[in-house]
Structures are given as C-alpha cells and as structure tokens.
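Of the protein chains in this complex, one is absent; all others appear in place.
Order of writing sets the labels: A and B. Residues in every chain begin at 1.
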Amino acid sequence: MTEAIIVNGLVASGVYALLAIGFSLIFGVARIVNLAHTAFYMLSAYFIFTFSKSVGVPLLLSIALSIVVVTIIGILSYRLVIARIRQHEATTLIVTIALAIIMQEALFIRYGGDPSSVPELISGTTEILGVSVINQKLLTMGVVVLLLLASWALLMKTRLGVAIRSTAQDREVANLMGINVPRIEMITMAISVAVAAIAGALIAPLFVLTPGMWTHPLVMILAVVVLGGLGSLRGSLIGALVLGFAENLVVFLAPSGAFLKTSVALTIMVIVILIKPEGLFGITFEEER
Amino acid sequence: MISLPVIYATRIYQLLRGEVLIIPARTLILIVCLVLLILPAVISQPLTLRVLIMASIFAILAASWDLLSGFTGQVSFGHALFFGVSAYTAVLLNQNIGLAPWATVPIGAIAAVVAGLAIGVPCLRLRGTYLSFATLAFPLILAGVVMAIPSVTGGEYGISGMDRLSDSRMVTYYMVIPSMMILGLIMWKISDSKTGLIFHAIREDEVTARASGINTTRYKLLAFSLSGLFAGIAGVLFAHVMPTVGPSVLGLTRSFEVIIWAVFGGIATIYGPMFGALLLFSLSELVFTQYLHVPKEAKLLILACLVMLILLFMPRGLTTWMRDKTEKICPRCKLQNVATRKTCRVCTADLD
Partner (left out) sequence: MGTIRSEAAAAITEVAMDYETILLICGSSETKMSDNVEEDYDRYKYWFRITPVNNTHLGALNFQLVGLVAKKIGAELLMPPKLAIMAEKASWTEAIVGAAQAFLPPQGIEIVGVWQPSDKATDVTAELTAIKDSGANMIMTALSGPVGIPYARTWEQLEVPAASVGINVMAQADDFFENTGGFGNYEFTLNDYARDVALSDETLPFIDAFIEAKGEMPTYNAGTYDAVYLLKEAIEAIDSLDADELVVELEETDRVGTAGRLVFDEKHDVIWGPGYVTALGVQWQDGELKGVWPPADGSWEGVVYPGIVDYQLPPWVVEFWSQ
C-alpha cells in the first residue's frame, strides 16, 4: 500500500503543481489574484474537445490550436478587462469570478451540463513499484518537471526573466529603470494562461469535462499557493506535494472517508498557515502605502 | 401645550428634511424602503414576495460582509461559514428541541459570533490574500463535517420541515423586510461611529492605526464578531423561510455570491452591498424569468456580463459611483452635500 500511496500521491501533486505554477506566476509579478485561472484551463479542455471531436482536427494539432486560442483570449481579457480595474483589489476578484462564470455559462449553453471526456495523448498504463499508473499521468509529471525547469531558466537566465523578476520585486523602481512594466505584466499573463491551457491538454483527459470543472481545482490551487507561499514557484511545488499526498493518504487509510479528502487537505493548509502565516516559502511584500 | 406625538412628528420631519431629502442617495434609499413596504398592496403574487424576502435576507448577509471586509479590509472568502453555522444551529434546535424562531434567531446569531471569534482569533496572524484564502477553506471544511455525520445533519439531503416564521407569506414579508431595514440601519450606524472610523483606519494602514494607540487586535475581533452576528441572523431567517437547510448553505457559490453582491453595490458603504443583493437577486430570480422571459440557461451569463461591465465603468461599485456623481464632501466639516451646491449646507464653506 505504501507504494500505491507514494506513486498516486506524486501524480496528484504533479497535477496540482501544474495548475498552481501559472496562478502563482501572475500573482507574484503583477499581484493579480486571477480567480479565472482554472476557467482558462477548462476552456482549453473544451476547445480540444471541440476541435478533435466535432471539427475532426488531429489531436496534437487541436491541442496546439487550443493553447494558442486560449492564450489569445487570456491576453484579450487582460487587456480589455483585468488591466483596467486591477488597482481595485476587491473589484479584480469579482471581475475574474465574473469572467470564469461567463466562460462556464457559455460552455453550458453550448455543451449542456453532461460530463464528457477528452481523448488521451498516450493511452495505456505502466507498472511502477507494482502500481499501475495511467500513462497520461506520467506524461503530466514529465511536463510539470519540464515546465518548472523552463520557467526557472526563463526567470533566471534571460533578459525577460530579469525584467519579470524586477517587476515582481518593485514595480515602481522597475518602471524607473526603463522596464516597460505593463508590457512585462501582459507577457506574464500570457505565459500564465498558456500554462493553464497546457494543463487543460494534459490533465483534462484524466478528469471529466463539465462546465463546473473549474471550481474544485481553483480551491485546491488557492490552498496550494497559500500553503507554499504566495508568489513562490518552489513553494507552489511543495504545497502541491503536501496536498496531493494528504488527499491520497485519506483515501488509502480511511476508505469510507474518501469524500473528506478535500476537507482534510484544506484543514492541513489552514494549520500550516496558522503556524507560518506567510506560507512555507512566502515572499513578504512591503506594505504598499 | 404641544403634545408629545407632535414633537416627535416635527423631529422626524426635520430629520427627513435636514438629513435625508437633502441628499439624493438618501432620498433614493428612502424611496426603495417605501416601495418595498407598500409593494405587497400592489403585487401580492407569492413568487414576488418570496423572492423579495430572500433578497432581503441576502441583503443583510451582504451588509454583514461589508462590515468585516469592506470596512476593516479583512476580505473574507468564506462568509458562508457564518450563514451556514447559524442556519444549521437553528434547524437543529428547531427540529430536535422544538425551539421557536424567536429563540433560534438569537441563539443562531450567537453561534455565528462564536464561529466568527473561532476563525477570527487564528486569522489575526494572517494578512491580505492569505486571510482571504484561509477563510475560503473554513465553510468547505465544515461542509465535509456535515456530510460525515448524516445522522445529525441529514447529509446532502439536509433537514427539512422547519417551523416557518409565520404561516402567512404576507406576515413573513412584513417581518423580514423591516428587520432588514432596521439591521441595515444599525450596521450603518456602527460603520458611521467611532468604531467604524477605526475599522476604516485598520483597512487603510494597520501599522499606523496601531501606532496611534488603537488596539487593532481587539477591533479586528470585534469586526469578526459583529459581522458574524448579522450574518448569523440572516442565516437563521433563511433557514426559517426556506424552510430546509442543506450543505449548499456552506457552498463556494454562497461565499462568492456575497462578495459579488457587495462589490457590485459598492463596498464600505453598508447600503451599497444591500442594494447590490436586492437588485441582483431579484433581477435573476424575478425580473429575468417573470418579466423579461430570459431563457434560464442565459440568466447567469447575462448577470455575469452585467456585473463585469458595470464594474469596468464603475470599478468601485454602483452606489459608490452614483454617490460620487451626486455628492460632494465638504472639505471643512466632512459632511455630504448635493453635487449641485456651491457651499456646504451646514458650515457654508466653499465646496470647490
């Protein structure tokens, strides 16, 4: 059973990490709490579904198409909506929720409420330590690692990365140093949405597609990023590990309490941040005056 | 010799002329209140009354969120906790011990205050976004507990068959609507008092507030308890009106809805969130379906678009925007004046 817990825990953590990275990135850089983040993930999954099933485009091409389209929608909603009201914190929250609900309802009108599935990129299972793991999940794990390495390289090794990091540290000073802050923030938003869209391609085949599929992952990634510390990519990864393992432990150790797995994960999150109020690896921001 | 009623009547008249009719926003509130009070005489359709009763209960809830989150800046993502705790307290007391609504309302409200303190104390350590996300977790955790003990809570089916506030819908209406107005007035008075000022100070700059000798911890806890109190009353009323209580009272939708109503109406005003709740709830449940015949699939979509558009143009909310357009604050005595005035109505200072 230990092997099953380890393998399944790792896989679940990978899923949460993938969703949390993008959310954490845009928060860290632009202080935008984008509650529509998982709605972009949902949108991407539905686009893949539409392109591959209804239009008949090959799967890989529909994934590429969907990532592009969702990223464009993300940029548009940033330019036309979020950027205009972002200095009002509460309003940003509501507007991003409204965006998510608009996507949800549009999908509901178009596809109805019945659950459906996206085809997997690779099928079959692999035995690891005697535990069968669905190949798609292994792929997800691989992409999570790649994405983490890529974002580390982007942030640490490129000029853009330096600009992003300096914007994250101090908007005003970065602006004074000649960095085009609004542009940097828009690029970050684009990256963040693109990562959500990639997540849609990878994770959606593991779950079911319903127009309400964005809420549960949203709660989970909020817990993940808070647990790990807001704005810290390393923290998001650790947070995802903690919650992914917590959920799987509940299912394996208390089968008749499996429905409580989310509650238990959230309780752990609450306990951790009560002990360490800025999360495990949180960046403490100067209070803005 | 002038009789007492005449003195009171004159006082009320003066108050109306001097403090209410002089400012458009307050006149509007008065009109909304009057319309709500005489509406059943014109439209006695049961659905209309039911929707307005519900809308009023949610108006109390939205205002209680504002008291905590709008004023002190402790943005709560889990306001459903207070609502749910009191609703379940009420339903359990009513069904198991047979307590009547006059007893369940205060007890339910106290339960919500306890819940407010229970999460307020640990959350003192948390700031900003961390606080918001942590509060989000509490009602969801409790919903898990509700599902885990179905013998007590009825699981996902909930508990039904509570005593109603009254057998007549009309009587219920005239119990809930005035309660909403009175509670709203109380909350507005609190926010307008010294306490309210301190709440404001905590939101704007907690460090400075503390440096000025304010025990911010105590005031933050006070905000949590007061907010819990009013949200609790709303929860009990909801339970008695429905009259079923299920885990959806603790759901994510309930927590988010409150914030949507409040921000849409305009936070840190008390009347803004109340107006937001009344308007949005009756729009979606009554106007869209009954009068405009919007297909029910499109209802939420239109509502979300509406909220987004309004907030794009009025980022601080509907009533705040209207207030800024119609009112000027006197630079000397800080009183509100109609935007058309050149000088302050009290101290005659120049307004521009």
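Convention: a residue touches a chain if its C-beta (ideal position, glycine included) is under 8 Å from a C-beta of that chain, and two chains touch if they have at least 3 such contacts.
The model shown is predicted, which means the values in this text are computed figures rather than measured ones.
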With touch defined as in the header, list the contact partners of the absent chain among those displayed. A, B
With respect to the chain omitted from the figure, which of B:84, B:154 or B:265 is a touching residue? B:154
Touching residues of chain A against the unshown chain: what are they? 1, 4, 8, 11-12, 114-120, 125, 131-132, 134, 137, 205-208, 210, 213, 216, 247-248, 251-252, 255-259, 262
Name every residue on chain B in touch with the hidden partner chain. 46, 147-148, 150, 154-158, 160-161, 242-244, 246-248
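In the analysis below, only the chains that are shown with their structure count from here on.
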Touching residues (chain side chain B, partner chain A) in the complex: 69-70, 75, 122, 125-127, 129-130, 132-134, 136-138, 140-141, 143-145, 147-148, 205, 207, 252, 256, 259-260, 263-264, 267, 297-298, 300-301, 304-305, 307-308, 311-312, 315-317
Hey, which residues of chain A end up touching chain B in the complex? 27, 33, 81, 84-85, 88-91, 93-95, 97-99, 101-102, 104-106, 108-109, 215, 219, 222-223, 225-226, 230, 257, 259-260, 262-264, 266-267, 269-270, 273-274, 277-279, 282, 287, 289
